[in-house]
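Note that one protein chain is taken out, while the other chains of the complex remain in position.
The block that comes next holds chain A.
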Amino acid sequence: MDWILNSLREIITPTTAAYALAAIGLNIHFGFTGLVNFGQAGFVAIGGYGFAISVTQLGLSWPLAIAVTLLLAVGYALLLGIPTLRLRADYLAIVTIACAEIIRFTLNSSAFASVTGGANGLYNDYSGWITGANPYPQGLVHLGPWTFTSTDLWIATVDWAVVAVVAVGVFLLIRSPWGLVLKGIREDEHAMLSLGKNVNLHKLQALVMGGAIGALAGILYVQPTSVQPFDFASRMTFNMYTMLILGGAATVFGPILGSMIFWVVMRFTDELVNAGVDAGLLDNATQGSQLRFVLVGAALVLLVVFRPQGILGNRTELSFDAK
């Protein structure tokens, strides 16, 4: 039963936490405001690289580096949002995915390798601020049936604390009148205009907030090992959409649960395929890693068929979608 235990371990890893946080940001865009952002990976990349470069190249202290990174993300959101939010929803989708790719290719390019590390990225000589404060005993730490390195467990602890604080903040924001305006915009922008709501301002605020949360997730995401351009491919954004659908979009805790389930399923299918290779049922690991995505796909199909609203979603709400 090692498979299951190994898979369940994913629930608390730093990667799961970082994805959960970025998905919370994306949920403000997509789930609550109805903004189709296909480039959340761009915000996460700005977070990861912004922080790493601020610390390693500019020598900033970590609180200052976080502030600079978040400001960068806010600026990027304004740059994206001001020209496109007044247009139809599809334009934001096109612009966000294109800009996210521009960011990734720029970071990947050898032209700026002296700053960004090019295709190799940057290694984590920027995470001293977090590892230095590690209160756990050195070496391996046992937590129930699982073993973590002390550093990993500490980073996970910090990450989940951030996720908890942000989730509570978003929960309070969404149940405020401000949050109700966002949901109204998701339903019908023209109706909201006729009711006297400054739709563009609210959309911009939502875009900035979700993007800044994405950048914060990026800072967390790169702490354990390194920051590499390949991580921020469009697949990252679409994995987040998968998480939203899994957990239930337009719910505050859906993205968190979605991220946990997503990574458990990813790990579980991995273990399953490896077991198949060990047992001689599959030829080699390459073939296996492809099979893994087939299994993930099948799991997703089952979910959409049997629980289309996601785990935490509201079925009644969804039933009105098919009008």
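Here is the rule we use: a residue touches a chain if its C-beta (ideal position, glycine included) is under 8 Å from a C-beta of that chain, and two chains touch if they have at least 3 such contacts; residues count from 1.
The rule is simple: contacts and distances are computed from a predicted model.
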Notebook entry, point to check: The chain dropped from view, which UniProt name applies: "Cell division protein FtsW", "Chaperone protein HscA homolog", "3-oxoacyl-[acyl-carrier-protein] synthase-1" or "ABC transporter ATP-binding protein"?
Noted result: "ABC transporter ATP-binding protein"
Check: Which residue among A:179, A:224, A:288 or A:310 touches the omitted chain?
Finding: A:179
Notebook entry, point to check: Pick from A:165, A:195 or A:298: which residue touches the chain that isn't shown?
Noted result: A:195
Next item on the list: Name, in rising order, the residues on chain A that touch the hidden chain in the full complex.
Entry: 169, 172-173, 176-181, 183-184, 186-188, 190-199, 205, 316-317, 320-321, 323
